[in-house]
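Mind looking over this structure? Questions follow.
Shown here: the complex without one of its protein chains, the others still in place.
And then chain A:
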Amino acid sequence: MANERAGGPPRLGELERAVMDVLWNAPDGTTAQEIVERLAARDGTAELAATTVLTVLDRLRRKDFVTRERAGRAHRYRAARTRDDVIASSMLAVLETTDDRRSALVRFAGAVSAEEAALLREALAELEE
C-alpha cells in the first residue's frame, strides 16, 4: 500500500482506497478475510488485523460505497457502485450545476453556445496578435 509516511501505519483514507480497489476488482463480492489476504499479497506486507479491515468496511458502508450480505458465518462485501458509476455521478453533479448556483460546486468554465465559442476564439486571436 502506498504509504506516504515511511514506517508509520497506513492512514485510514489510504486503507479505504485500497479496500475499494479490491472490491472494485471483485464484482462477486468478497469477505473481510479475503481482503486482508489480497492486500498483503498485493503490497508484499504483513497482513493487517481483520478488525482494521472490518472498521474500514464499516466506514465505507456508512458512506454508501459498500453493501454486505450474510454468507454463512461471515459477511460478503460488495462495492455498491462500480468505479465508473461513481465517477459518472460525480461528473453529472458538476455538469448539472452549471446554472444552479445553489450548489457549492463551481466549474472552471461554464458551457458556451456555438456563437459564443466563435466569439471566444476571435477574442483569443486578438490577444495573440
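Here is the rule we use: a residue touches a chain if its C-beta (ideal position, glycine included) is under 8 Å from a C-beta of that chain, and two chains touch if they have at least 3 such contacts; residues count from 1.
The criterion applied here is as follows: contacts and distances are computed from a predicted model.
Engineer: Considering only the chain that is not displayed, what protein name does its UniProt record carry among "Amino acid ABC transporter membrane protein 2 (PAAT family)", "Xanthine dehydrogenase YagS FAD-binding subunit", "Manganese/zinc/iron transport system permease protein" or "M48 family metalloprotease"?
Structural biologist: From the choices "Amino acid ABC transporter membrane protein 2 (PAAT family)", "Xanthine dehydrogenase YagS FAD-binding subunit", "Manganese/zinc/iron transport system permease protein" or "M48 family metalloprotease", the unshown chain carries the UniProt name "M48 family metalloprotease".
Engineer: Footprint of the hidden chain on chain A, which residues?
Structural biologist: Residues 13, 16-17, 20, 63, 65, 83, 86-91, 93-95, 98-99, 101-113, 115-117, 119-121, 123-124, 126-128 of chain A touch the chain absent from view.
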